[in-house]
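My questions all concern the structure below.
Removed from the display is one protein chain of the complex; every other protein chain stays in position.
Labels for the chains are A, B and C, by order of writing; each one numbers its residues from 1.
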């Protein structure tokens, strides 16, 4: 369902998506080897299992802060990221654990981040999967939604200026399309013809807000024409279709043909974060998506129909389980950050701030009683949003 | 060329507009009495003549700060504002002098504003035509572009909440469509189904920046579908067509059918402000628009073809000249603001700030030599933007 | 009378004001059916309907701008920022549009922007901010930041009734930790008046929001261990500041410690120090000292956050130095 500067007719409406799962559509034909097809399964399974492990750790109060799930969205995250080359740069969101894994983030890093360990990728400075590594080609998000679109416009502008054939990909949620930053960033990138792919993950909700309260547009690809850019729309729960649509956009960007808006239609089966009881979701909606449109179940059926054996799949599952166990053991061994590290690296120069005078010579002056009781579990609502 | 939720085919491209004036298209048929048609001429003529008077005053250094022209855009301003009822609310921009006059602003107010008089509508606090009056239904803009779109979303939201059948109209330039505020405001109004008309005045330039560096969209109405709203496009140099398109949008809003994006295609024949020498404009472009597509010349031809006599038109011209002369005399008599008025009315409570201690009891402590030499004429560039 | 939490007090104010005045309405992200990220607005939509409790798109510029437009027309909008940190997105709209409306255009703009603020909750750099300094700096805005449940209710009611825009910061650490009895009747606390949270003779701690409790803890410890009598002034209103109350405590104790959770450089302590200097220099027996956060973004891990933010032990140390001066 590619669209380049024209309106795609009869696209699956954004508003429709929350109400009823899209019927299984035949995925676009793409050339992926059997090995690659199994790799896609591996990443999706790893994503889901790792999040399940995080739920356990969360219940054990080993996670500091909130926990965010991408249950039911693994295909959209994995399939889109898989369309990038190693040297390309991706900017993930809170529900793009799968994308980060594809780009080289490791389970142990994820676990350490969630547990706020001293040797986690951000040394305990930032939450959950808010981290990046330019060497591996992913850039950590910040919480204010939409801000990564302008930033990725600049990342890809630098590629264009240096005639470096790299591509950038940035995710925004259906909710984040309402921000000024999204608009300014995508328009800037369009006019500058940056090699950028903007993926709108339409999962039906922004926190508790359904898409129809976010926009009146029938579908998010309808925004593309207003920016004079190309659009692609795909069933985000079909990993191959997602891959194919994103790949077309990536190729277009690499060819120098500018920005594409990719809409991936999916569904957020868990609440905004673990504490959210989803009371605002119409009865039966979640069940229906789980039953009829789970991206892993769907992909398994497809793989089997293509002749992949149960043994081959079981081997992947076993590998995933082993990797997560190992990562958990490793992550649990790490210590908490050194208090004084809090003062390091606000600037390149000076390399560190000085402790305030009443802290001089003290690692930590905090009395036990001053810690919020039971942080990590205390106040579910205090962990309301990412 | 109305469009409601679908894309209008073959619209005159935004980018095309700067390159070549649109050929005269037959204006939509609208019911306007002869009196109303003459009124439209009066407002356009008043706008142009008043600005010409301001140029004289500017050259006499009686204008404080910059001077902004709407030469060649009088039809777009007047025709669109004329589509509103008296109780409707309008938010003008720097090139909407004509709209403000239609809504009841008077020449003497405009002149006093530009001369920073103490009894000007803002008592010398704000520049040029940055003023409003809710009683007459217009709200003063601020300089940061785009901000009035959210504000007018709120104004019209209040109409909806109170079931008050009033409509709001807000202008944005082609340049201002790139702001986050425009995007957030129009989307908010769309979702809330506010009775709001958003008029994009596509005059080919934002300061020195041509529209093709502002957006890749082929035309601004292409943005409407991305907001799920209706669109209208009109030749902004045809006052009747402008009126008709805006009127359809106003009627739609009043019926409860939500937001319309109206694109008026026109051309900015003068620089951004009086100091701008337009060196960036391709040779011949301005001349061509002046020669072939002056809104007043075009309208005069139409009126004559409809049988309006030269005498009737001359009477209007004379009335305009007289009113401007009278207004100028009046405005020149007013004094400058009292220094201490600077401290009044930041808050309702307290009603006034106190002078700082070293100013106690002093009206003004400013030595003559401290005034920037020749303010009002000194630094053309210092008056770069509105 | 039963005690209610700081959070419930805010909710009560919203209910009472919406009941009292049909022009009061609420808008923000997820405040309706969901009741807000912290459930402050829970029940409001059920009672007052979707048209007076509006779930908005994720558009802080538009939310604040629309509130201003509605306020011009006589409405009394109450905006919720899901976290006060996102007020940064509306900085232009608040400081350029809203704050100047009355002055430059004689447009009334009675509106409230409220939201969960502050740290000590492992929220990390974007869910723990105290952005008051940037707004106290803006003529045309009022800013309040209550520390008690009763003040939370009374100040919110005053804010909603104020003729100008009031930023109402709610400390999320206090939401469910702090309780208080509500005074009977229509309980309104005037904006611009500080509160003496503890009487004392030897030294004054000037503070607001969550650190009021750290100051009170420190005061108890200093009384117990050092025999010092410490006064604690809870500012409550940050713009306007209550100069008279500040003067009174300085002239009484002659030693002042200012405590705030915000970072040090450019935080409110500077402004207060300048005012004390100008108004009470001769009453000072010691320099005005400050206990504040360190000048870094607020990190997430408990050990880091605890180190960066001011703690009771810091206040005790600083107070001892002041007392010994």
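We adopt the following convention: contacts are C-beta pairs under 8 Å (C-beta built on N, C-alpha and C of every residue); 3 or more make two chains touch, one makes a residue touch a chain.
Here the structure is a predicted model, which is why all the values come from computation and not from measurement.
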Among A:140, A:258, A:295 or A:337, contact with the omitted chain is made only by A:140
Checked against the full complex, the residue among B:156, B:178 or B:293 that touches the missing chain is B:178
Given that one chain is not shown, which residue among A:125, A:272 or A:359 touches it? A:125
Name every residue on chain A in touch with the hidden partner chain. 122, 125-126, 130-132, 134, 139-140, 142-144, 147, 149-161, 180-181, 184-185, 187-189, 191-192, 345-349, 353
Mind listing the chain C residues that contact the chain we can't see here? 85-86, 88-89, 91-92, 95-96, 99-100, 103-104, 125-126, 133-134, 136-140, 239, 241, 263, 265-274, 277-278, 281, 286-290, 295-297, 299
Residue-wise, where is chain B in contact with the chain that is not depicted? 64-65, 116-118, 122-127, 130, 142-146, 175-176, 178-181, 206-209, 213-215, 279-280, 336-343, 346, 353, 355-356, 358-359, 363-367, 370-372, 375-376, 379, 381-385
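Heads up, the rule we're going with is that only the chains that are shown with their structure count from here on.
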From chain C, which chain is the farthest off, judged by mean CA positions? B
If you average the CA atoms of chain A and of chain C, how many Å lie between those two points? 34
Chain centre separation (chain A, chain B; CA means) in Å: 44
When centres are defined as mean Cα positions, the distance from chain B to chain C in whole Å is 40
Residues of chain C whose C-beta touches two or more other chains: 56-57, 59, 61-62
Return the residues of chain B touching two or more other chains; collapse runs of consecutive numbers into ranges. 180-181, 184, 187-188, 191
